[in-house]
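Reading through the structure tokens given below for one structure.
Omission of a single protein chain aside, the complex is shown with its protein chains in their original locations.
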Amino acid sequence: MVPRYARAEMTAIWSPEQRFRIWFEIEAHATEALADLGVVPKAAAQALWDWWATNPAIDVPAIDAIEAVTKHDVIAFLTWVAEQVGDQARFMHQGMTSSDVLDTCLAVQLARASDILIADLDKLLEVLKRRAIEHKMTPAIGRSHGIHAEPVTFGLKMAEAYAEFDRARKRLIAAREDVATCAISGAVGTFANIDPAVEAHVAARLGLTVEPVSTQVIPRDRHAMFFATLGVIASSIERLATEVRHLQRTEVLEAEEYFSPGQKGSSAMPHKRNPVLTENLTGLARMVRGYVTPALENVALWHERDISHSSVERYIGPDATITLDFALARLTGVIDKLLVYPERMQKNMDRMGGLIHSQRVLLALTQAGVSREDAYAIVQRNAMKVWESDGALSLMELLKADPEVTAALSPQEIEDRFDLGYHLKHVDTIFARVFG
Amino acid sequence: MVPRYARAEMTAIWSPEQRFRIWFEIEAHATEALADLGVVPKAAAQALWDWWATNPAIDVPAIDAIEAVTKHDVIAFLTWVAEQVGDQARFMHQGMTSSDVLDTCLAVQLARASDILIADLDKLLEVLKRRAIEHKMTPAIGRSHGIHAEPVTFGLKMAEAYAEFDRARKRLIAAREDVATCAISGAVGTFANIDPAVEAHVAARLGLTVEPVSTQVIPRDRHAMFFATLGVIASSIERLATEVRHLQRTEVLEAEEYFSPGQKGSSAMPHKRNPVLTENLTGLARMVRGYVTPALENVALWHERDISHSSVERYIGPDATITLDFALARLTGVIDKLLVYPERMQKNMDRMGGLIHSQRVLLALTQAGVSREDAYAIVQRNAMKVWESDGALSLMELLKADPEVTAALSPQEIEDRFDLGYHLKHVDTIFARVFG
Amino acid sequence: MVPRYARAEMTAIWSPEQRFRIWFEIEAHATEALADLGVVPKAAAQALWDWWATNPAIDVPAIDAIEAVTKHDVIAFLTWVAEQVGDQARFMHQGMTSSDVLDTCLAVQLARASDILIADLDKLLEVLKRRAIEHKMTPAIGRSHGIHAEPVTFGLKMAEAYAEFDRARKRLIAAREDVATCAISGAVGTFANIDPAVEAHVAARLGLTVEPVSTQVIPRDRHAMFFATLGVIASSIERLATEVRHLQRTEVLEAEEYFSPGQKGSSAMPHKRNPVLTENLTGLARMVRGYVTPALENVALWHERDISHSSVERYIGPDATITLDFALARLTGVIDKLLVYPERMQKNMDRMGGLIHSQRVLLALTQAGVSREDAYAIVQRNAMKVWESDGALSLMELLKADPEVTAALSPQEIEDRFDLGYHLKHVDTIFARVFG
Partner (left out) sequence: MVPRYARAEMTAIWSPEQRFRIWFEIEAHATEALADLGVVPKAAAQALWDWWATNPAIDVPAIDAIEAVTKHDVIAFLTWVAEQVGDQARFMHQGMTSSDVLDTCLAVQLARASDILIADLDKLLEVLKRRAIEHKMTPAIGRSHGIHAEPVTFGLKMAEAYAEFDRARKRLIAAREDVATCAISGAVGTFANIDPAVEAHVAARLGLTVEPVSTQVIPRDRHAMFFATLGVIASSIERLATEVRHLQRTEVLEAEEYFSPGQKGSSAMPHKRNPVLTENLTGLARMVRGYVTPALENVALWHERDISHSSVERYIGPDATITLDFALARLTGVIDKLLVYPERMQKNMDRMGGLIHSQRVLLALTQAGVSREDAYAIVQRNAMKVWESDGALSLMELLKADPEVTAALSPQEIEDRFDLGYHLKHVDTIFARVFG
């Protein structure tokens, strides 16, 4: 975890204190269920909850000190709780295995992390929708291969991103469902020493589903799917960040990351405003993607479990969720305040002197009876002049002055072929599809 | 694609001929829709379908020869079709862009590949279920960290795999849905030269959904999610393959990949039967996982598209689906015919002289009034003797001969603590969860 | 392997025929050494070489047919050779294990593949050097974050690439050394049934070094290092390809992939020349990188070997080397024929109206006695005018007309600050470092 790429709410999920709080809740709910089954006294569960109701601080250093002796984190925690709660605490954890607590805790953490990420996506979607509608009809050149193609609108770019992050949201909900399971099934998953009813109770209380069949641990294909999904979402972040980086290039400059009016650019060069936030997002996306493979390698544990997955999860559990949360929030801020320059978009589109409309002229000539070969030659020779002038000449004006063209098309007919509206007539349809 | 790891049906999806067949269907359906809109003559669509009804062979070399001249695959194909169909073919492809054909074709291919993979999973699930039920109550030692823990059954191992591949199936269905979209939206996705109704028509005919908003291409987060899902499934294959490899080790030998009764082992050593199929599956899983990152890197295309994704997909489209199909079928065969040795499972379980039951004895002593400290010391000293004998001594017999034990527990009470049934009492519950 | 991204010479290394040829050489050299040791008759080795001297065709289908029966590739090959050579062939392979042949063959293949790749790099370096010298003093704007910074030269860009691929060459030589080892050490690497002198002999004959300690196989950290190195080289390819893609953007257009004078751009739009080769290289780089992780996962084989690495190598051995060979050749062609537009480079540099020189003016004013605060304000207000004019105004002209500037600096002194030569004075030094 890199502090500068971390936000408080998500980071808190992974703090030792928070982990111990979840452990307690699991143990207390389980004790409650054991009491219902008559395995332990009702007073034991009551004692735990009574103490909890006092909203006790978790003394992490004290627990760590015990662990230094016991060499076992869960036992250290239980020992500390027993010191606080007293004699009744000895009924905790009966028939359970450490992984029951650890894996169920991880499920709670990943579910809560998912909730934050889903809320992040909701905010991003809201901003994308607003900017999409704002620029629904702001014309901009569409580019394939980095080369001017045909007109689109800036709103369409935002709508594409909206649709992509809406898919991200659906995928994240599915991924959350995948990891939000509870296993309290004992040393090898057979419930030899604990009734399945305990698992069902804890699951219900924590908002998890019951893991149908566990070994000592919850199967790691679930977590692999979760982290793979984060990797896909990170890649979508990179896509939108790359778009902004391109648009902010000196030669393009159709949009810029926000800078305040009074803000100084780098020294005396006012153009030196760098897309550092979206470059940063590009790097963060690489990291979140990088966590996918370790998560995939975690799946093939040996037999009923080995513990190789554990160290991996100590890294990627926090790192992937904290980084993605930060990245989504940063991207939302970038889009929210993105400086959009419609005039420059128009200027860039005009930069080719109208060449982007040459195909429509070609078609019009053909429809007016000129042979396809002749039409092509006519358009091509005018287009080449525009091209060689580096956009100083206008294709429309050249065509209006070309007798072979005017023989077939009236000035108005020529002008009609340079109509941007032709390209934008289905924007409403697309917006209706995306935003309903 | 490595021929020895490829099966015919899946490979066929990626053949040039099959690709051209799908291209034709897309073009013909589109022409049909254009005819309905009055943009092209109805006779044009009819001519295409009439030719198609003759079930014509696709002359791949002829098309390749045209491409060598035109340097454009879609144009080469259209030219060849026009040669076959005649004049009416000139109305094909009107207002469309090459990517409309290429991306929609890829969607069809991935959807069909998914259908094969889902069928593969169905077969694997069927076999896993059969072996699970067959060995539902076949006891085997459960292992954590490769070390004996407590008893499970071999059927439980199969049930775990069943549940995991059932999740794989659900994920694959979701991934299929993600990629099975149709885009016929023109050069930059604005439908400038083609009515959205064409897209809707083609989508319906090919069993795809309409891509709500495309650029020149279908967004690649969809494909990234698809290949990431294959990577997760491959990891689950590796997990089950690794289990078999462990079980077949000389010292464990609880199960073996099938060999026919008369089959010779390596030279004179009858024990030299190697788990080569599951080792192979381990390697194949690495490959399918390896394709995930390139797919993730494909997402951030520039602006309305660049073509960097195309070469990647020429590799991983076939390689990932063909390899996974082969691996699923191979795994199904391995499980179907797996030689399972219940006697050896029992022998391995007994190998520790009953130490796996020591905890239950400890508990029984405590419940019989022995202090926890004393009980621990009693059990521990007997357990150590068993351990040092390398399993030659029996913990149960030692306990029956220990006066401090017999003072607290009757011989029957001691024997009861060595009851396997205690560990297996919830197997029914778990099976009901998994198999319904 | 994707045929369109494969060249004949590299592909041939991986053909079945070539593999069998290498196998034969290994076996024949080994038999020769065994004869020298008196283990087998000299006539046996002679018989093998006599047959080989007839330059026999390798009948791959015949060998495959035998393998279909024996289920063992090396035995099938030996059987076929025996059929050709006759009785003396029975002395082949004595004391050897299949992996001795397979792993040593792979070493030969990777060494030969390395030689081709090194030659590829030599050609690329030659072309880069030529273009670097050609454009040593062709000024172009340097960009950080995609934003104009200070001037460089196009030759410097080429020199950077030269230095990077020169490092690639050194790394590849080291990687080749890593994999070019010979192991003929028997079933578990102990030379139980074969004298180490055989290994030494075969290694010397095939230009390999002796593997100091093998198990049944050559350790796979060697191969991991090899493929990781290819992944780094692929990333360098992507870097240069990305540079070309940027330079070819419509708005930048400082360079273009070659197109022949008569070649048609897409339809009527003469600007529609897409950087498809470098986009393709970007995708190919993703693939070669994607093979790194499977190679890393191959290292941790179980005990003295498991065969999980084998399937992985059947894919990535050919795919990584063939793809990288193709990519290097393609990149060489792109750079060799790259259309470079110095006028456009100048125009882009001028596009900011001279703002890139503002810092030098600031410094000159300070040195002429103006306070830093005042100097900054003076430069900034003129720079802002230029910026707001979108480059239509000239910073130099504005400064010359600003009394506060002219009070401190003469027109000549102002002009001197706009001297490109200032930025290029150390280009010679850098070239001397790179090219010697």
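Labels for the chains are A, B and C, by order of writing; each one numbers its residues from 1.
The rule is simple: a residue touches a chain if its C-beta (ideal position, glycine included) is under 8 Å from a C-beta of that chain, and two chains touch if they have at least 3 such contacts.
Just so you know, these numbers come straight off a predicted model, no measurement behind them.
**Q** Quick one: which shown chains sit in contact with the chain that's not drawn?
**A** Listed by label, the shown chains it touches are A, B, C.
**Q** Which residue from A:M1, A:A43 or A:A392 sits in contact with the chain not drawn here?
**A** Looking across A:M1, A:A43 or A:A392, the contact with the absent chain belongs to A:M1.
**Q** For the full complex, which residue in C:R239, C:K347 or C:K385 touches the chain that was left out?
**A** The missing chain is touched by C:R239.
**Q** Of B:E160, B:E199, B:E238 or B:E297, which one is in contact with the hidden chain?
**A** Counting the whole complex, the residue in contact with the absent chain is B:E297.
**Q** Among B:A383, B:M396 or B:L409, which one touches the chain that has been omitted from the display?
**A** B:A383
**Q** Counting contacts across the full complex, list the positions on chain C that touch the omitted chain.
**A** 142-146, 149-152, 156, 159-160, 163-164, 167-168, 171, 174, 178, 186-192, 196, 210, 212-216, 219, 221-222, 224-225, 228-229, 231-232, 234-236, 238-239, 241-243, 246, 282, 285, 289, 292-293, 296-297, 299-307, 422-427, 429-430, 433-434
**Q** Going by the touch rule given at the top, which residues of chain B touch the chain that is not shown?
**A** Looking at chain B, the ones touching the missing chain are residues 141, 143-149, 245-246, 248-252, 267-276, 279, 293, 297, 347-348, 351-352, 355-356, 358-359, 361-362, 376, 379-380, 383-384, 387, 390.
**Q** Could you pull out which residues of chain A are in touch with the chain that's been left out?
**A** Here the touching residues of chain A are 1-2, 4-5, 245, 274, 276, 279-280, 282-284, 286-287, 289-291, 293-294, 297-298, 302, 306-312, 314-316, 319.
Methods note: only the chains that are shown with their structure count from here on.
**Q** Based only on mean CA positions, could you tell me how far chain B sits from chain C in angstrom?
**A** Chain centres of chain B and chain C, defined by C-alpha means, are spaced 34 Å apart.
**Q** CA centre of chain A versus CA centre of chain C: separation in Å?
**A** 33
**Q** So what's the Cα centroid distance for chain A and chain B, whole Å?
**A** Measuring from centre to centre gives 26 Å for this pair.
**Q** At least two other chains touched by the same residue of chain B: list those residues.
**A** In chain B, residues 282, 289, 293, 297, 302, 306-307 touch at least two other chains, as defined above.
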